[in-house]
Every structure is written in structure tokens, then in C-alpha cells.
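Reviewing the structure listed below.
The complex appears here without one of its protein chains, the remainder shown in place.
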Amino acid sequence: MSRSRKTNPTAYRSPEASAFYTVGFILLGIVIAAFLVSLFWTPYAPDATDAASKLMAPCASHPFGTDNFGRDVLSRIMAASKYTIFISVAGVFFALLLGIISGIPAGYYGGITDRAVMLLGNSIMCFPGILLALVAVAVFGASVTNVIFALGLVFAPTFARVCRTGTMEIKELDYITHARVMGVGPVRLMTSHIFPNLIPQLLPATVIGLANMTLFESGMSYLGLGVQPPDASFGKMLADAQAYITVAPWLIVFPALMLIFYILGLYFISEGLRVTLAKGAKR
Amino acid sequence: MQHSVTKILVFATASVTALGSLAACSKKPDDSNSATVGITQEPAVFDPHTVVAAGDEEIIYNIYEGLLKFDHQGTLNPCLATEYEISDDASVYTFTIREGVKFHDGSDLDANDVVYSLKRAAGLLDGQDNVALVSELDSIKAVDVTSDGKVQVTLEESNTELLSYFTTGIIPEGYDNCQAAPVGTGPFKFDSYNPGLSVVLVKNDKYWQNGLPYLDKVTFKVCADMDTGLTELNNGNIDIFPYLTADRAAQLDPAKFNTLSNGSNMVQIFALNNSVKPLDDVRVRKAINYAVNRKDIISVTMDGAGVELTTAMSPAMGSYYDTSLNGTFDQDIDKAKSLMAEAGYENGFDITCTVPSSYLIHVNTAVELASELKAIGINLTIEQVDWATWLETVYTGRQYETTVIALTSTYAPYDVLQRYISDSDGNFINYNNPLADDLLRQIPVTTDPAARTELYHKVLGLLTEDACSVYLQDPTTITVVSTRLEGYYVYPMYVQDMSTVKLSGN
Amino acid sequence: MQSKARYLAGKIIELLLTLLVVSWLVFAAFSIIPGDTARVMLGPNASEAQVELLREEMGLNRPLLSRYGSWLLGLITFNPGTSYAYNVGVGELMAQRLPVTIGMSVIAMIMVILVSYPLAIISARKPGKLGDQICSVIGHILFAIPPYVASLLLILLAGSVFSLATVGNYVKPSEDFFGYVGCLLLPSFAIALPKIAMSFKFLRSSIIEQRTSDYVRTSKSHGLSDMKILIRHVLPNSNVSSITIISIILSDILGGSLIVEQVFNLPGLGRLLLSAISRRDFPLLSGIVFYLAFITVLLYFISDIAASLADPRIRLK
Partner (left out) sequence: MTRHIHIVKVHHLTLSFPTRKDPNPKPVLDDVDFGIRDGEILGLIGNSGSGKTMTSLAIAGLLPEAASISSGQIKFAGEDLLAMTPKQRRAMLGKDIGMIFQEPSTALDPLMTVGKHLDEVLTAHMESPVSPEDRHKKIVEMLETVGFTDADEISSRYPHQLSGGQRQRVLIAGAALLKPRLLICDEPTSSLDTVTTVSILALLKELCHKFRMTILFISHDLSAVRGFCDRVMVMRDGKIVDKDTTSDILNNPKNSFTAELLTNARLDTHILGLKPAAVDYSKSPVLKAENISAGYGKSLFDFSKRKRSAEKPDDYILHDVSLEIFPDEILGLIGGSGSGKTTLIRSILGLLSHTGTVNIKSSSIGVIFQDPVSCLNPAHTIKWHMFEALKASRKAGAIKSSLTGAARKAEDLKLITAMLEKCGLGAEHLMRRPNELSGGQRQRVAIAMCHIQEPALIIADEPFSSLDASSSAELLKLMTDINRERHTSFLLITHNIHIVRQVCPRVIVMNDGRICEEGLTSEVLNAPQSECTFALLEAERLIHG
């Protein structure tokens, strides 16, 4: 415990973590750049069809080729990144919100509150993979909003668990006891004493959640239960491309690459965060 | 330790590869006297009178036969009836029943079976409350056996157009278990149904047409969609796959597969609900018609394999089709724009297109339409719904703005057009023109063929003039048949006739 | 002994409670669905009287609670009603499809264990060395490839490079068991890939953690060989922590197979589920959803019990 150390532990970088961050941010950056540019400009309108130039291989005018409608694949990929990013961010936000408002009180109060929240969470987690999201969308109809709510619901228990376990650990710590003895009320304890200390645990979980959410979303779009045409999404583009797997492989390669870039980028960043936080905790 | 661990790894990898090669050798050439047909719709109904979906019709065409039967050229031929007579006022139809025909259960076909079947279809049996199972046969008043063993059908009013509905399947008298155990007189007998997988039919040895069928067994295998069908074809799991698009068919090895095509006699329609704003304005509807490029739609959805339509009938209908209407709505964006402006929509409007998600061609058409309509400022949002919802909200409920669908029909021209009568059940576009109603009502009671043709032309002219919807194309049916088979004919209807199919060279 | 029995009893109560909540969730989801089931079944041409008749027959007019009761009873007796679309019992339909889904899951799980264990053991021997780093990077990449994308790539690879027919040639286990296993290999592999990565990553770090633990040091000071320490201490301890992960992986595999079946056109539960979704076949849909959840709950239950058997500490908690 030296007095001179002023660095925040989360700012500590190991070479391993920096490698993860560098690769992660480059991969993620490609997708985010595509998204940002697509807000203002795409080479062609993403859903403008052109029967005359369909299924063109990559060339100067269409660097990533065209699909069976003659739509520019590059433009569509750029437009698709918008949905991928939007759905994952909105879905994770919703899941986080649910997770936090259920997980912290469950961990804090324990007892019946905890039992009830965990029972509900476990029950939701008992639906394997994307089953619950598929069913929810099947029941309420396929739309971007429904996908976000369905995936948010599916992912909420994960965050609730993180919050609950974290809260259970933190509430036993002396500074919480101290605050309780000082007379701080439970709501304030949970919001400003406990919650800020959960952030280091929630951060990697959130990043991983973004990646997993994208996996699920693209899977649902692949099955036709996600983003609806003519809007582009990576999953739907891949599903449509399957018919042309031998004649037009570029229809698979580019969306698949972008999708993998996004997920992989997030994984690497979360891995970096994990290393950093572990090192930070050790110090 | 490292050594032994490496060994485990090598073993693990080796066992995975060994199993992998098993997968490769499981495929062997098929030389049995059977054929597998790929279908994309789950078969659900095997009752010839309650069948609704075209996909079910495909299969049961081989199990049941009617008094009459279409051939692949669309000609109506005698089948279980050897001949028929229509009274002058077209209100009484009399059929002579073929002799020597046996049902799959071994019983002989007689007039009573026909009477039972027709009554059942027309809802005339006790306890049916007069609700026709086959709605077109609702107009039948009575079915009787005449003294000389013929079957006499009496109608409530004259109808010259009813003949093609006597293709309705005939089942044994009193039989009511067609759903679970279909019994008919067709070339194939029902063997088994594995939900979600396949329907198996076997040869009817006692089929009344000598020498037919050739095959011992026909399997209808459910493929999730056209693309799985394509891969299954490539893998040799199925021999016949109908309803491919041209570009997909082109991917197949021509040495292994023959590609057959035929007009489908379908009318693909971009249906506009005539009773919602702004589609109630004929100028808007015309503008949309002018904005659409039918050639591009055919190119995108069918890879060019389709016939452009400007009116409610396919040119395959021969003389009933009015060739003078060709080219009425060739794409003309300027004209479309000025029509929009005239109607007060120079800035366009937003509109929704509700399409059944299970039909890729319609979804794709909607995608192309959305892109084309942007040119005149119309912002088309696509809403995909499942088939059941589509039927409920669009077709029956008529709660929609636009949709894309294909209207199938038999070869009866009246079948094609009667839906445009304003109070018809099938008038889901809410077309309402008293003049057209009047003309359409005259058709069944007009016995002179030339006058009837004239009436048809007038109706088609009216529909085009009112631009009641956007008629897009008659998509060509492309069927791919393995070269190990021959004798397959593409029907202009939604059926698979397997009776004439045989192994090549036999 | 008594604590073990009490632990088991507690777990069983938890299992039943979870199943009850799962059944509520499923039933609630399918009770608030828009659309008239009877109308959907009969199609557009049916009269209102016919629809009403069917509604009565199907018990759709009964109060919610009584419908839930009979539905739950059906589930418990493995007779959860009749599919609207197929007119066949839901149980029978699922039994037909189960071999594909279960077979794929089992094969995928075997692959995960066969590949990830040896790799993790080798990787964890020299953490940070080149071999370990290559394995880890490949692991991360595999982790990021969605199973259906992996399937597409595998189909492309198998078809173009090895000219293997991979799609849709399903063989029933009763006809040809090896053919059955063979046709499920590639799809299982596609599902297994990311899970191999996941299990590798977990096992590797768990083994590394165990290897540096104090009791391994104790065993070393007792003069035990590395191999003995690995087999007697490191692996059993990392297995205890892997049991939970393995049950999660199994559940993920089950979920993943639902999509991959679609890509490979295999007649499994996933395709049944999708067709039930597209045809709004709710008895079938609710049956599949409940039983899949049931299998998962059971998996978690078994893994809890297994963990408690393997780890003496859990029984006392």
C-alpha cells in the first residue's frame, strides 16, 4: 500500500490486455465505421433493386458484388450494421435495466425476494438458447421492437445473476455495514453505494452480452423471425444467400465476415476487460 | 504426461475423421422403381372436399379422381364419367358413370358413390346444414340417380361454367375418414403420412387405365423451402422438384436433370384494397400501375421466367383473354407522377404491403415493388405475416392496404373472374363496379360461346380501365426432373401427375 | 447422509418449482396470443357456427384456470394435446423428431469433450507459450462464429472440396445406425465448434488455476508426479467446476441445434418448432417449448446432483 500509487486499477494495461483491446477495437471499428458512414451515405440505396445488374461478382462499381435483386451488397452491409448495432445495444440496455432492478434488491434483501427473483430468472434461463426469443417473436410478431424486448427478456437473468452475486458479496463488506450503521437508507445503499461497485463486474458481462445478443439476433433473422425485408440484416442476408452458395459466394462471405468482426471485436474487448480487471484486482 | 495426452488427442481426431468418412459413403445410386417429389408445403388435408391449400391438391390428385379430369394441356377429359350432357338452359348436368372402376378399398364404383360424393361436396348430406364443402358447388340443388344408372345434377339456376368443378374427387358411399385414410380411385393409393417429413403413395394395381401407373411408389418429401429442395436435388434425395426459379434451376447439372417449364395459369397480383384511402382513387391505382416495371419483377423473382400481365387473366386462357389489353400499363414514370399529382399526392404517401412470409416469390416481389414505387414517392413498408394470419386478416378480414399474392384457378375462366363481383367472397380487393357485376352475372346464363367470350373481354376491359389492382405476371412453373425418370408433364395447375412417370429406358 | 438427503430434497423442490414457473410462462405466452385459434384452424371459409362449435369442442370457452389445469395435466401425462396442423398427437410428433435433436446434441457434446479436454490439458501445461496462444486465438474466433454461419461454411467446404452430400440425407437410427450418426456428424460439428471453444477456454483457465493452487503444491511436496497430480487432483477439481459449464453448454447445444437443423434440412424438433410457429400450431408449439425447457431443467438438476456427489463441500451448504 504505497501512497504514491495514484493510478486507477481499471486504467492499468497489461500487454496481453492491450493486444486484446487493439484487435478488438479495430474489428469493432470496422463495423461501427460502416454504421456511422451509412447514416449519411451509402454507395447505393440499400434497398434499391436493379434487375439489370443482379448477382454481379465484386467489381469496380460494386466492390462487394450485388445480390439477386441487383442490390449493392456493400450498401446493404452498411445498412445492416445499423440494425445489428441498434438491436444489440437496445436489447442489452433493456436486459441490463431488468437485471439491475431485479438483481440488486434480490441480493440485498435475500430471503423471499431473492428466491422469487431467482426462480423467475432460472425459469427463463431454462429455455435453451434462443427458444424463448423465437417463441416470443412468434407470438407477438416479428419486428425489431419485439426482437429487442424478447432478447432483452432472455438476457435479463444473466445480468440479474451478476448483480445479485455482486450485491451479496458487496453487502457483506465493511463499508456497506458502515453506511448502514451511519443510517443510510436501503434505496440509497443500493443505488449509490452498491451499484457503482458492480460496474466492474457488469462491464465485461455487458460487452459479452452485446456479442451474444448479436449471435441470437442474427440467428433469428436467419430464420426469418428478426429484421424484416427489405431492411437488411446480416442474418437475413445470409439466409437469402444460401440459395446462391455456389454461384455467388460473395453474398455469404461479406455479411458473414462483418458479423464475425462485430462479435469477435466485442469478445476481444471483453477479454481485455477481464484481464485488466483481474490484474487490477490483484494489485 | 505430454506423450499420453497427445495420444488421446490423436485418437480423438482420428475417430472424428473416421466417422466423417462414414457420412460420405452412405449415399448410393437409387434404381428402385420409385420416385420422390419435393414439396415445400406441409400437406395437411387429404379430404378431397375440404382441401383448400394448393399444396395438398398436388398430392391428392394422384389419389382421387373426379367425373372429369384435366390433362396437362388444360383440356377437360372424361374420367370417372364416360360422357356428360348439359341441358340447354345449363341447369341440369347428366353424367354416365364409367364401369369397372375399383376404389382402393376394393369396392366397385357406382352411381351411388358419385351421388354421395357430390352431395357431400355440395353440403346436401344430412347434418351438413347446407354448407358446401366445395363452395363452387353450392349452387347444386339436387343429385339423383336416373333410372338408367346415370347421375343427374340439378342446379338452382343455370350455370354454363360449372363443368370444371366436376373434377372434385369421388369417394366410396358413406365414407367419411378421408383425412386419416384416403380412399379414391386414382392411380396411387395412400400409404402413410409422416408429419413434417413425407407422404408415401403406392401403386394402385387395379387402376382402371391399363398399364398405368408405372411406378411402384411415390414419396412426397417435405423440403423447408426452395433452396433446401435444390440441395436435396443435388444430393439425389429427390427426383422431381416443381416451382423452382430459373436461376436456381440453372445451377443444376443438365446431365442429371431435365428442366421443364410451362405457364402456371396463375395470376400474380399486387392487390390494392379499393376501399381504403388513397387507393380508392382510380388515378392513384393507375399511377401505381404505370410505376411498376413488370419485366424487372419477373427478372428478379423468376429470373425472367414469367409472362407479363396487365389484366386479371392469364394469356393461357386462350380466346377468353383479351390481347388488345397488352401493353396498357407499360412503365411510364412521368405519367404516373402526373396522375399522382392530379390525385393530390405529388409528395407520395406511405402504405403497407402485407405479404405471406411462406411465399418467397411474393416477398421478393414486394421488395422489388417497394424499390420501384419510391420513384413516384410511395413509401411501401413490407409486413410479413404467416399464412394463417394472412388468410384471416387479408383474405377474409380484408384489413389491409396492399398485398402480393398469386390467384390460382382451374381452367374455368369464370373461376378467374367471378371474384370481382362486388359481393363475392373472393373479392378481397373490395372491387365495386355495378357494371362489372352486371356483366359477370350474365356470363353463367349465356349459352352462346361467342357472346360469352365477348362478355369476358368486356369485364377484363373494365378491370383494366378501373386499374382495380396491379396485375404482375403469370409465373412460369419450372420443374426439374431427374434424368432417371421420364414421362413427367408440367400441368398448368397445382398438381403433380405421377401416373405417367416411369424410369428412363423402361 | 442426512445432509445429502436434505440437499436432494431441496433440489427436487427447486426443480418442481422451476417447472411450475416454466409452465406458467409457456401457458401465459400462449394464452395472450392474438388471433382466434378455432378460426385459424378452420380457415377463411368456415361459418361462425362451425367456429363456435370447434371452440366449444377444444374447450377454448372454458375459464383460463381450468384450461391451464387440463393443459398441465396433459403435459404431465405426456399427452399434451393434438397438433392443429398435423392432426396428430403432439407427443407422437415430438417422439418422431427427437432422435435428430437428441442425437445431434449428444454427438456434439461428445465432440466438445473429446476435443476440448486434450487441447485444454496441453494448452494449460505451458500457458502463454506459442501453442497455447494459437489455441486461444483460434478458440476466440470459433467462439464468434454463429453455428448457422459455420454450417453454411461447412456445407460449402464439404460440397466443393470433398464433394460430400451433406444436406437432407437423414437416415433413421432404426434403419442404419451408422448412417444416422454419419448424417448428423457435420451439423453436430457446426454446433460443437463454438462450444469447443467455450469449453476449452473454461477448462484451460480452470486447469491453470488448479495447477497453481496450494493443494497441488502440497501434493508436489509429497513427491507426487505431475501425471498423478493431474489425474488425482487437477482434473477432478476442474471437473467439479466444469459440471455447471457443461450443463450450460448442453443447453446451448440444444438451442443451437434448433437453427442448424434448418440449415441442414434435418427433420428435428427445430424444424417442427418453426413449422409450428409459422402455422400457429399452439398445442404443438407449447408442447415443444415446455418439453425442451423440461429437458434443460432436468439437465441443470442432474448437473447439480452430480456436482454435489463430486464435491463434498456442496452437501453441507
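Letters A, B and C name the chains as they come in the text, with residue numbers starting at 1 for each one.
FYI, a contact is a pair of C-beta atoms (placed from the backbone, for glycine too) under 8 Å apart; a residue touches a chain by one contact, two chains touch by 3 or more.
All values derive from a computational prediction rather than experimental measurement.
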Displayed chains contacting the withheld chain: A, C
Residue touching the undisplayed chain, where the options are C:S219, C:S251, C:S275 or C:S303: C:S219
Candidate in contact with the missing chain, chosen from A:A19, A:V184 or A:L203: A:V184
Contacts of subunit A with the absent chain, listed as residue ranges: 1-3, 5-6, 8-9, 111-112, 115, 173-185, 192-193, 196-197, 199
Interface residues of subunit C (partner: the chain not displayed): 6, 10, 13, 213-215, 217-225, 228, 232-233, 236-237, 240, 310-313, 316
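We take it that only the chains that are shown with their structure count from here on.
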Category of the chain touch graph - line, ring, star, complete, other: complete
A-B against A-C, pair bridged by the larger set of C-beta contacts: A-C
Most remote chain, CA-based centroid, reference being subunit A: B
Rounded Å distance between subunit A and subunit B, as computed from the means of their C-alpha atoms: 44
For subunit A paired with subunit C, centre-to-centre distance based on mean C-alpha positions, whole Å: 22
Multi-chain contact sites of subunit A, meaning residues that touch two or more partners: 242, 246
Numbers and ranges of subunit C residues touching at least 2 other chains: 155, 262, 274, 277
Footprint of subunit B on subunit A - complex, ascending: 45, 47-49, 51, 54-55, 68-70, 141-142, 224, 228-230, 242-243, 246-247
Complex contact set, residues of subunit C against subunit A: 14, 17-18, 21-22, 25, 29-30, 32-33, 140-141, 143-149, 152-153, 155-156, 159-160, 251-252, 254-256, 258-259, 262-263, 273-274, 277, 285, 289, 292-293, 295-297, 300
Residues of subunit A that touch subunit C when the two form their complex: 119-120, 122-124, 126-132, 134-136, 138-139, 211, 215, 218-219, 222-223, 225, 235, 238, 242, 245-246, 249, 252, 256, 259-260, 263-264, 267-268, 271
